[in-house]
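The excerpt is restricted to a subset of chains, each kept in its original location.
In order of appearance the chains are A and B, and numbering begins at 1 in each one.
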Amino acid sequence: MCRWLAYLGEPLRPSTIVLDANNSIVAQSLDSSLGAETVNGDGFGFGWYPTDAPAGTEPALFHSTEPAWNDQNLRELTRAILSPLFFTHVRAAAAPPIQQTNCHPFRYENWMFMHNGAIGGWHKVKRDLTLAIDPSLYPNVLGTTDSEVLFHLALTLGLADDPVAAVGRAIRTVESVGHEHDVQFPWQGTIAVSDGQRVWAFRYSSQGRTRSLFHSADVPTLREMYPDAERLRLFGDEAHLVVSEPLSEMPGVWVEVPESTAAILEPGGYRHEPFLAD
Amino acid sequence: MCRWLAYLGEPLRPSTIVLDANNSIVAQSLDSSLGAETVNGDGFGFGWYPTDAPAGTEPALFHSTEPAWNDQNLRELTRAILSPLFFTHVRAAAAPPIQQTNCHPFRYENWMFMHNGAIGGWHKVKRDLTLAIDPSLYPNVLGTTDSEVLFHLALTLGLADDPVAAVGRAIRTVESVGHEHDVQFPWQGTIAVSDGQRVWAFRYSSQGRTRSLFHSADVPTLREMYPDAERLRLFGDEAHLVVSEPLSEMPGVWVEVPESTAAILEPGGYRHEPFLAD
């Protein structure tokens, strides 16, 4: 169910990662080696904050129901712009409908959200979880995915004030409602969320066997390890990625994010902390 | 907001009406003279019951987000099949999203439903009305339209047992919830619904100024009026239509359905009765 990546760092032409990496997210759309599904061809999304945008700026979104691998518009767009913070997501849908409102990332004001995974027993719990969304946010739910509902639960439960706590509460709500409906493992997935300045990524599942998640090592360290690597010259010292699966096979570049972890990209670099790990 | 037509009669090649009439529904998609909007280009739908299908058969649906006027698949399909009962709908959306799950007709088991109009103050009442849908039907709501919610309210309130009463109750629910939210005119619209054997059409609005609706005169009568009309030879004696606006300018062919009326097409012919007319 889906693959994604999040970038934070010096303004970058997104095509560098989205198109040109060996195992780019576009390559993963056609053939993902670590994903739950090999093919992630049920639409995609690209969301970005413009360079030099003040705090609080809304990200821009490009959503399409076409497979990413042959989409011309995605190629054009990611080659033409620069961005210091962007998300890309390729979707493997469990079932129709395939529609733009089901494409990640989702947005609310300056917040952007994407997800790889699933809410267990979705048809049984959808109504109760949707009712738990704040009524003022309810009209903003436009698609049919569990992911969009989780995002709005997190918004309801304080995302803007404390993202780690709010996503934790949203997942606990999913688990609680799921258990009421006899769902054994109500939550599965990795999440990325951003306010335009930082990225919070989460890896957690009720079963403790979550989809893969990796972050990139610091670029200065990598330059020392690979002084001749041409590709590293495309990136600034502050560039960091969180990704569903490694974009290349260079040893040392990609570090797994542990289970039950919140990973944070912020101007000072990468760090992580335990998440729902009790 | 939208134009539609419903046909019941001898099995007919739907293109005869959908494509070939002077003011066909496809022509109306580009230029409707009586509609609230001139252009109905935000997708379309075609739903049909197969010839000789037993009672209880599900209709088949073809939905597209493209404008109907240049859609090749609609042309191909409506020229290749025969059907004794079909609906066609062209959509003028108030706003995005334009997606197949927002295209009419909607379906539940053997029931098919379409609508031209709007629920007033939709963003204010959407949540309350959605909650009034039977929880077992709730997962079947896939789009963002007021029309789909009205259909599921009618299903909740007994559509399968008494269509006229159930649609009446659903509209009264809309009016009641709307008034609670200070919406002056909560309901506007024409509706068509079918179980595969009969068609019920409704014209009603809270303000008493509903979008246009017409039915066709009996074909045998028309043959007497126009003994030389070649086009009439394409239709059987039992052919009847209910349409948002006349498909031609032949005097006597199209008869307006009055305000606050339920119009019924059934094997014996056309009849109508008062609807919410108190």
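A few comments on the model shown:
Note that contacts are C-beta pairs under 8 Å (C-beta built on N, C-alpha and C of every residue); 3 or more make two chains touch, one makes a residue touch a chain.
As the structure is a computational prediction, the values presented were derived from the model and not from experiment.
Of 4 total copies in the complete assembly of this structure file, 2 are presented in place.
Please note the rule applied: only the chains that are shown with their structure count from here on.
With angles rounded to a multiple of 5, the C-alpha fit of chain A against chain B returns 180 degrees of rotation. Put simply, the C-alpha centre of chain A and that of chain B have 41 angstrom between them. Considering their complex, residues 97, 99-101, 123, 126-127, 131, 135, 138-139, 142, 144 of chain B touch chain A.
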